[in-house]
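Left out: one protein chain. Kept in place: all the others.
For subunit A:
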Amino acid sequence: MLKFILNNQEVATDLPAGTVLLDFVRYHQHLPGTKIGCREGDCGACTVLVGELADTQVRYRSYTSCLTPLGNVQGKHVVTVEGINMEQLNPIQQAMVDESATQCGFCTPGFVVSLAGFCLSGQKPTTQNAIAAVDGNICRCTGYKSIERAAAKVAQLLAASEGEEPAVFVARHQILPEYFTSIKSRLRALAADSAPNGHVLSGALQFVGGGTDLYVQKHDQMKELAARFLLNQADLKGIVRQENRCVIGGAATVSDLAESGVMQEYFPDFRQFLRLVSSTPIRNMATVAGNFVNASPIGDLTIMFLALNAQLVLSDGHTAREIPLRQFYKGYKLLEKAPQENITAIWFELPAAATRFNFEKVSKRTHLDIASVNSACCLTIQDGFIVTAAVSAGGVGPIPMLLRKASEFVAGKEVSEELIQKALEIAQTEIAPISDARGTETYKRLLLNQLIKAHFLALFPQLNPSELVQ
């Protein structure tokens, strides 16, 4: 029996844990405000909020309910648009109406819910952050300018929110319904009352992390599949520093990574790089480990961690072993992993002060898109000399690649425009891109060169751009 709080009501269901939340709220709970646009997490019409206990607060994040198995909301608070409706329009809704930020209206509940998520997020109340909260919502009618104006108004609603628990602030200011203040104690009661992962079927070999790719690729099978849901497993959570290592839990999400203090300390730009990874709701759900296991030749996180030389801890429930990410891929979607193993943790050596990291990604649409080519670069630099180098690239072969030869070539050498040009020639011999919907082979080869140039231009301000782009 799965239990969670849906809006202001505790619900329990015997439906298979692999059932998607979207179908549950629309067709079982008859809450039609959550809309179906694509069922692949790419439009945001089905956005809901998911709240869970984190330290002393309830932490809310937006999810696309089309990719959320019921198993991942066990013991949590699920909020649909119906759950934020008040007698009058709430101030978020009023801002949308005042700015004419709704036309056909089909995407609108998703935008409203995402903005409510922003109000509950505890982020700085800036327009920029409010807009970022709707980066996973697609609107075909308005052209977004009116939505930007509404988002700015929503940010203003929170001007005086600093220091107060978001759920308390929004209830006190009648931005969201009063019942939000009761959720914390109700979630605690629920936690005491139910297992965190719901019913785990024995022998199940389908691991489900965030489900953000599984539910796109295997949508029809997932409902009936015997699955093990990892997202709520406490021992897989967290991103911590252990001596000179950063250790990332197997169920840590991309958003966890963005908010991690360790990552922010060592990689001040990392958060910016992660903004190029999908959208807010997908980052809220998708796990770092899931990105690795998905084995997409173009996985953004995979490319980043290849350059960081991450190590994976795999466990079959009895024995654990370690394997470098760089040895994890045997071929297209082929992993060095037994079916019963899952990634329990990921670690990498925290870099020394002289190490610099950069990530580049070009996709047809800059945000919420899959890369045509992406690349990460991790260099240790001393007096203009490259001591160690690791350049990775995605979209240029059947697996996410470490460009070993090009990396080895530049290591130990002094940086120069000429050196980079030679490295590019070497990189070109290592890759085998194919033409597909994300670009032709010609384009991908050219693009990789450009992205490697971009790495060096970002890391070595002394380089002459005009010599590099000729």
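FYI, contacts are C-beta pairs under 8 Å (C-beta built on N, C-alpha and C of every residue); 3 or more make two chains touch, one makes a residue touch a chain; residues count from 1.
The rule we apply is simple: contacts and distances are computed from a predicted model.
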Chain not displayed: protein name in its UniProt record ("Xanthine dehydrogenase molybdopterin binding subunit", "Aspartyl/glutamyl-tRNA(Asn/Gln) amidotransferase subunit C", "Acyl-CoA transferase" or "Asp23/Gls24 family envelope stress response protein"): "Xanthine dehydrogenase molybdopterin binding subunit"
Options A:Asn8, A:Asn85, A:Gln156 or A:Gln206, residue touching the unrepresented chain: A:Asn85
Of A:Thr126, A:Gln272, A:Thr366 or A:Thr429, the residue in touch with the unshown chain: A:Thr366
Subunit A, residues in touch with the chain not shown (by the definition above): 32-40, 42-43, 45, 80-82, 85, 89, 92-93, 96-98, 100, 102-109, 112, 131, 134-135, 137-148, 216, 220, 360, 362-370, 372, 434-443, 445-447, 450-451, 453-454, 457, 465-466, 469
